[in-house]
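Apart from one protein chain that is not included, each protein chain of the complex appears where it belongs.
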Amino acid sequence: MTPRVPRGLPATRVLRAVRALRGTVPVWVVVGAAVAAGAVLLLAVGADPVVGYREIVLGAVGDRYHLGETVVRAVPVAVVALGVVPALRARVFTIGSEGQLAMGALASTVAVLALGTLPAPLLLAVGALAGVAGGALWALPAALLRGYARVNEILSTLLLNYVAGFGLLWLLRTALREPGTLTTPSSADLPEAGRIPTLLPGTRLHWGVVLVLVAAAGLAWWVRSPRGFALDVYGTHPALAARMGVRPAGAVVSTMLVGGAAAGLAGWVQVAGVQGRLYPSVAGGLGFTGLVVALLGGLRPAGVLGVALIFGALATGAEGLQVGTGVPASLATVVQALLLGGVALSAAASHRRLRRGAGERPG
Amino acid sequence: MKLLTLAFWEVVLAGSVRLAVPLALAALGETLVERSGILNLGVEGMMIMGALAGVWAAVGGGSWAGVAAGAAVGALLGALMALAVVGGGANQVVIGVALTLLGTGLASFLFQAWIPSGRQGVGVSPVPVVRVPGLADLPLVGPALFAQNLLMYGTLALVPALAWMLRRSRFGLAVRAVGDDPAAAALRGVATARVRTLTLVAGGALAGVAGAAITVGYLGSFTDGVTAGRGFVAVAIVIIGNWTPLGALAGALLFAFCDSLALHAQSGGVVLPVEAWSALPYLVTLAVLVVTSRRRRAPRALGV
Partner (left out) sequence: MVGEDRLPGDPVPEAQPAGGSPGPQPDAPPVLEAVGVGKRFGAVVALDAVDLRLRPGQVHALVGENGAGKSTLALMLAGALRPDSGQILLDGAGGVLPNRGAAIAAGIGLVPQALSLIGELTLVENHLLSLAASGMRRRSRADARRQVAHAAALAEVELPIDRRTRDLAFAQRQLGEVVLALAQGARVLLLDEPTAAAGPVEADHLLGRVRALADAGTSVVLVTHRLDEVARVADEVTVLRAGHRVHHGRAGALGPHQLAELMVGERAADEAMPGARTGNERARQGGSALDTRARAPVRLRAQGLSAAANGGPGLHDVSLAVAGGEVLGVAGVAGSGQRVLAETLVGLCRPARGTVTVDGADVTGAPAAAVTRGVAYVPDDRADGVVETHSLADNAVVLRAGAPELTRAGLRLRRPAEAFARAVFARFGVHPPEPDLPAAALSGGNRQKLMVGRELASRLAVVVAHGPTQGLDVAAAAVLRRELRAAADAGAAVVLISTDLDEVLSLADRVMVLVGGRLVDEVPGADIDLARLGRAMAGLA
């Protein structure tokens, strides 16, 4: 007997709400409101809002280095976000990117350090593959639990995030620890051949950007494919999707593995492209941010790329703000949260308008 | 401290009960909310804001002012969620995530603005501990059950109160009705929006108190990320506890027991590495979630 899917499933409504983002004029109102709220917060801590926002803009795109930083920040977030879109479209609400990223970073660090004598292109490939494998493997338990034991994936992936964090910490403290790094244990530096080469001299911007573009293209193709369509339908109408040939367990496991693989790849990018060595804070909220970016980007590749850039700019800009004025950088998080909430509200409003036009009435 | 001594287990049990209080409070609040058919993923944000508000108010007004501040802030955030989800019809999961993000970001922001890193941290005297004379000296369970702060006794009293309210009171009947079939409840004359708003505000208040229970209850100070995901664990506990107040308490005790064991086993130098002990509560919660996935009866309007 097919489970009677109540229309009100939370993730069902995610999809519906996010779909309705298309063509919502009030989005600019939302952005304006978020900017205004940011100004209020700046005032609240005694800073001049105009100065504050100028620092943010300068910090984000003020010069070549900072522009590079913005993109550098956006790259792993975009990869995570793009990877989690298929799952979200199928109403599989996985929030385990944080842990999957950490495990991917761990796997790639171990692999690259172990095979450190290989030449550059090979070592990069090893790192990337190990990252993908690490992330996907960490996604597997939660995927199987959801696919075969109906365990809610929101909670299982979340709990596993914490386990991953502790596991990473343990290994960094013991097996991988670079001597001399006691207070914040980290691994040894990756060999030069294992590091992603810089794209733009004078910045930290690396060739990992290409990965983002490739991933976005891949997602765009998948979204318009018959299989992508079927998984979309599965999100809200599993019975109809079953008649299209979608098997529930398969859909869940495959989309979660893709999300894990992407997060793991982003982990490799963080280590091999940005930080050069493995730190316990490698994930640093990127997983969660990726999820938010995917939602705000309307679960579509173009939107995700755009929002990822905006978030990258916000984060880098806020750091510049802190350096320049002492205002805490977590302002960026607050603005991101307000944007998310505001967009969700405006989407609900336009969806209501749509349904009212249809004239659903008792008859 | 050897693993099998009475003293060791006494300390672990006492710690379990103490650590369970914030979890139980948050889980009780979330139970109420979910029984009315709303999934609130903003608990983490409400908790951490309550934790900060607690310390901030306690500096000037003492520990009970801190608890009250936590409740107020949590209630406010709950009202915000009600406005967006019940009033505005926005997606509850997205708004919950946004609220958590907002709470964590805002708490971090405000704390750093209040006490920039480098300055000496702020400490407050926690909620007073009450020892029940005689009973507190019982072996093994004495300190655990009869030498705790007032928040713990309050939480303990809240469990049967909430259970009774859900089962027998008018409001509880309305909550259960709305959580089962909101459309039919509306036809029966229940103000579903008002019921859900009330549960969200109450749930938010409890989450805020839960956060304050950590900082003002036993820690005495605030640090970034002091809640460490407890808000989400509370949501898991609600599911494990099958959406009952007693189940929420049991789940909270389970997680807190593992947590307490982890804390004290580390210092005892037992076999497993520190991090394994830290991961234990999360793993156990996950295991219980899996094992109990058969016999669950969620409120139908919840859709999980």
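For reference, chains read A and B in written order, and residue numbers begin at 1 within each chain.
Just so it is clear, a contact is a pair of C-beta atoms (placed from the backbone, for glycine too) under 8 Å apart; a residue touches a chain by one contact, two chains touch by 3 or more.
Here the structure is a predicted model, which is why all the values come from computation and not from measurement.
A.B. asks: I'm checking contacts with the chain that's been left out. Which of A:V71, A:L168 or A:A230 qualifies?
C.D. replies: Spelled out, the listed residue whose C-beta touches the missing chain is A:A230.
A.B. asks: Could you tell me which of B:R176, B:R196, B:R230 or B:H264 touches the chain that is not displayed?
C.D. replies: If we include the chain that is not displayed, B:R176 is the one touching it.
A.B. asks: Touch as defined at the start, partner being the missing chain; which of B:A185, B:L198 or B:A213 qualifies?
C.D. replies: Considering the complete complex, B:A185 is the one touching the chain left out.
A.B. asks: What does the interface between subunit B and the hidden chain look like in terms of residue numbers?
C.D. replies: Where subunit B meets the chain not shown: residues 170, 173-174, 176-177, 179-181, 183-191, 299-300.
A.B. asks: What does the interface between subunit A and the hidden chain look like in terms of residue numbers?
C.D. replies: Its contact residues with the unshown chain are 1-2, 7, 15-16, 19, 221, 224-227, 229-230, 232-233, 236-237, 239-240, 242-245, 351, 354-363.
Operating definition for what follows: only the chains that are shown with their structure count from here on.
A.B. asks: Which integer distance in Å separates the CA centroid of subunit A from that of subunit B?
C.D. replies: Those two chain centres are 28 Å apart.
A.B. asks: Mind listing the subunit B positions that touch subunit A in their complex?
C.D. replies: 39, 41, 84, 88-95, 97-99, 101-102, 104-106, 108-109, 112-113, 116, 228-229, 232-233, 235-236, 239, 273-276, 278-279, 282-283, 285-286, 289-290, 293, 300-301, 303-304
A.B. asks: Within their complex, state which residues of subunit A touch subunit B.
C.D. replies: For subunit A paired with subunit B, touching residues are 6, 8-14, 16-18, 41, 44-45, 93, 145, 149-152, 154-156, 158-163, 166-167, 169-170, 173-174, 288, 291-292, 295, 326-328, 330-334, 336-338, 340-341, 344-345, 347-349, 351-352.
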